[in-house]
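Only one protein chain is missing from this complex, and each of the others stays in its spot.
Residue numbering begins at 1 within each chain, and the chains themselves are lettered A and B in the order written.
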Amino acid sequence: MLLIDCPYCGARPEIEFRCGGEAHITRPAPEAARDDESFAQFLYFRRNTKGMLAENWWHVHGCQRWFHALRDTQTDAFAATYKIGATPPDLPGSAS
Amino acid sequence: MRFSFLALLRQAFHPDVPWTRQWRDPEPKSAYDAVIVGGGGHGLATAFYLASQHGLTNIAVLEKGWIGGGNTGRNTTIIRSNYLFPESAALYDHSLKLFEGLSQALNYNVMFSPRGVLMLAHNHHDIISLKRHVYANRLSGIDNQYISAKAAKAFCPPLNISPRIRYPVLGAALQRRGGVARHDAVAWGFARAADALGVDIIQNCEVTGLMRDAGGAVRGIETTRGAISTPKVGVVAAGHSSVVLERFGLRMPLESFPLQALVSEPVKPIVPCVVMSNTIHAYISQSDKGELVIGAGTDQYVSYSQQGGQHVTAQTLEAICELFPQFGRMRMLRNWGGIVDVTPDRSPIIGKTPIEGLFVNCGWGTGGFKATPGSGHVFAHTMATGAPHPINAPFGLERFASGRLIDEAAAAAVAH
Partner (left out) sequence: MKPTSQSHRLDQMGRIDRNRPLTFTFNGKPIQGYAGDTVASALLAHGIHLVGRSFKYHRPRGIISHGSEEPNALLRVDRGAGREEPNNRATVIEARDGLQVFSQNHWPSLTLDALEINDLLSPIFSAGFYYKTFMWPAKFWKKLYEPLIRRASGLGEAPGTADLDRYQHRFAHCEVLVVGAGPSGLAAALAASQNPQTRVFLVDESTEMGGSLLHDAEAEIDGQGALDWLEASLATLASRKNLTLLTRTTAFGYYNHNMIGLAERVSDHLAMPQHLPRERLWQLRAGRVILACGAHERPLVFPGNDRPGILLAESIRAYLNRYGVLAGQRLVIATCGGAPYQLALEARRAGASVTLCDRRRPDECGPELGLAEAAGCEILTATAIVGTRGHDRVRAVQIAPIHGAPPSLPRWLECDAVGMHGGFTPNVQLYSQSRGKLRFATEIDAFVPGDAVQANQSAGACRGIYDLDACLLDGWQAGGGTHRTFVASPRPGGFLPGGPWEDATGGEKAFVDFQNDVTSKDIGFAVDEGFRAIEHVKRYTTTGMATDQGKTSNMNALGLVARKLRQPVARTGTTTFRLPYTPVSFGAFAGPHHEAMFDPVRRTPMHGEAEAAGAVFEDVGTWKRALFFRREGETMAQAVAREARNVRENVGVFDASTLGKIEINGPDAGAFLNRIYFNDVLKLAVGRARYGLMLREDGHIFDDGIIARLDTNHYHITTTTGGAGRAQAHLENYLQTEWPELQAYATPVTEQWAVISVQGPRAREVLAPLMTGMDISRAAMPHMSVRTGACCGVPCRLFRVSFTGELGFEVNVPADYGPMIWRAILDSGRGIAPYGTQAMHVMRAEKGYIIVGQETDGTASPADVGLGAMTPRSKPDYVGQRGLLRAEMTRPGRKQLVGLLSLDPAQVLDEGAQIVRHSRADVPMASLGHVTSAYASPNCRCAIALAMVENGAARHGETVYVTRPNGWSKVHICPPVFVDAQGSRVHG
C-alpha cells in the first residue's frame, strides 16, 4: 500500500485516495474540438509512461482535495506531490 | 523428436541420450520476412500460425527476457468465451475452439481442461447481466446457461450459497466448455512448434527503435543485439506495448496496471471448476498440481513494478472466504503481480497502425490468456495478408476515433 503525501494533510495510506490517472491533459475547448481523431487523443490516448509520470490523485477519505503527484511507475516511489495549478517541480527524468 | 508415451519410455531406457532441445537459441539474422516483438503466448502463437498457415518461416520472435515470462506465466489461466458482444464472443470462441485441439496440434500437452466456468450473481443487476450474456451467447451458438444457486452448488460442492453471507449467491451462469490450461505449456508448446517450422526465437533481445524507409514504411528494427531488416513488425508486448510503440513514435490508448494473483499450498482435489464473481472480485480454480489459483483485482494506478498492494489481495481473499469459508485455514503460498495493458473499452487492439508494415496486438487487459491461440491466429492473418481477418476487423485502432467501441466492461457495468 502506497504512502501518499497529500499537500494539504500530509502522508496518508493509499486507501484514503483515489487515483485519477494522468495529469495535465487539456480538455479541448468546444471550438477547438476539431475532428474525431484529435478528440480521441484527448479521450483515450495516454502516455502510460514507464518512468516519471504526472498524475491526479483525490484524497477522497480525507480533505476531498484533488492534487498532482510525480511518481516513478517503475518503482512506485513518489518524487513529489503538488497542488492543482502549481507548476510541476523540476526533476531529472520528469521531462516525459 | 515427437513427444509421446513411447518417447518417454525410450528415454527411460536410454537416460544417457538427452532429449533434444525444445527450441534453439539462435543468433539473430540480419534480415527476416517478419519480426514479432514479444515472446509471450500471443507472440509465439502468432509466429506459429505465420509459419504453419501462411508459409512465412523466415521470421523471428524477439523477447526482452525469457519467453512466457510476462503475463503468460502470471495469469490465472481461465479460458472461456461467454462474452456479451458478438464481436468479442466470436474472437474468444475462435480461441476456445483452437484450445480444444491445441495439445494435438502442437504435440505438446497444454493440459486444456474444460471443467466449466461458473460466474456468480449476487444481486438483481448481476442476474440481468448474466442472463443477457447467456441469451446473447445462445444467438452466437456459444454454450452458456443460467442456473440456480442450488444447481451451482451441485456443480461446485464447496461453494457457499448460504443466505447469511453479505452478498449471497443468487444464481450463476455456467459455460461448460470453459476451463483452464497450463499457462507455461501454452508458451512452450507454441515455441517448440514454431521453432520446428524454422522460426527463430531470440531471447534477451530488446527492441530499441524502428527503421523506416523514405515513404515512412517499416524497413527494419533496432535491437540490443543489432539491427534487423524486415518489412513487417508485429508488436505483441502486453504491458509494455505502449513503451515499445512510444519508441516508434506512436501513442496508444493504453494504460498498464498491476494485476495480482496468488496460489495456495497444494491440496487434494476440492474445487472442480472455475468460479468467478465479478461483483465481489473473486476468481478461483484449482491447478492440476493441487494449488488453489486465485485472481485479484487491479491496483488503481499505472505501474510497471509487478507489485501491488496488500489490501488488494486481502480484498480478494475476503471474497474467497465468503464463498468458501472452509478455506480460511488454507494458506497463501505465492503472490505475484503482472502488468496488464488496459484499453478504454477493455477489448484488445489487433490490427494495423498508421505506420505501414507495423502491426499491433495488445490491450488484452486482465483476460488475454484465454485468447492466446485465437489472437495469434487472426494476428498472423493480419500480418501475412496486410488486412485483418473478419474476426479481428472490429478490433482495430480506428474504433477509438469513431467511437465504435466494443465495451464489454460498460455493458457488464455498475449497479444502479
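The rule is simple: a residue touches a chain if its C-beta (ideal position, glycine included) is under 8 Å from a C-beta of that chain, and two chains touch if they have at least 3 such contacts.
Not measured: the values here are computed from a predicted model.
Trainee: Could you run through the displayed chains and say which ones the absent chain touches?
Mentor: So, spelled out: the chain left out of view touches A, B.
Trainee: Quick one: say which of B:Glu27, B:Asp213 or B:Glu265 touches the chain that got left out.
Mentor: Hidden-chain contact among the options goes to B:Glu265.
Trainee: For the chain not shown, which residue from B:Lys29, B:His54, B:Lys97 or B:Arg132 touches it across the whole complex?
Mentor: B:Arg132
Trainee: May I ask which residue of B:Ala7, B:Ala154, B:Ala217 or B:Ala387 touches the chain that does not appear here?
Mentor: Looking across B:Ala7, B:Ala154, B:Ala217 or B:Ala387, the contact with the absent chain belongs to B:Ala7.
Trainee: For subunit A, which residues reach the chain that was dropped from this view?
Mentor: Subunit A touches the chain not shown through residues 1-3, 13, 18, 20, 27-30, 33, 36, 39, 42-43, 56, 58, 60, 64-66, 75-77, 84-85.
Trainee: Considering the entire assembly, which residues of subunit B contact the chain that has been omitted?
Mentor: 3-5, 7-9, 11-13, 15, 18-25, 65-67, 69, 73, 86, 90, 101, 103-104, 107-115, 122-125, 127-136, 138-141, 146, 158, 160, 164-167, 182, 184-185, 188-189, 203, 264-270, 280, 286, 288-290, 305, 307, 309-310, 313-314, 317-322, 325-336, 401-405, 407, 409-411, 413-416
What we mean here is this: only the chains that are shown with their structure count from here on.
Trainee: Taking each chain's centre as its mean C-alpha position, how far apart are subunit A and subunit B in Å?
Mentor: So the centroids are 29 Å from each other.
Trainee: Residue numbers of subunit B touching subunit A in their complex, please.
Mentor: That would be residues 240, 242-243, 246, 251-256, 300-305, 307, 309-311, 343-344, 400-403 of subunit B.
Trainee: With touch defined as at the start, can you tell me which subunit A residues reach subunit B in the complex?
Mentor: 1-2, 14-15, 18-19, 21-22, 35-37, 39-41, 43-50, 53, 55, 71, 73-76
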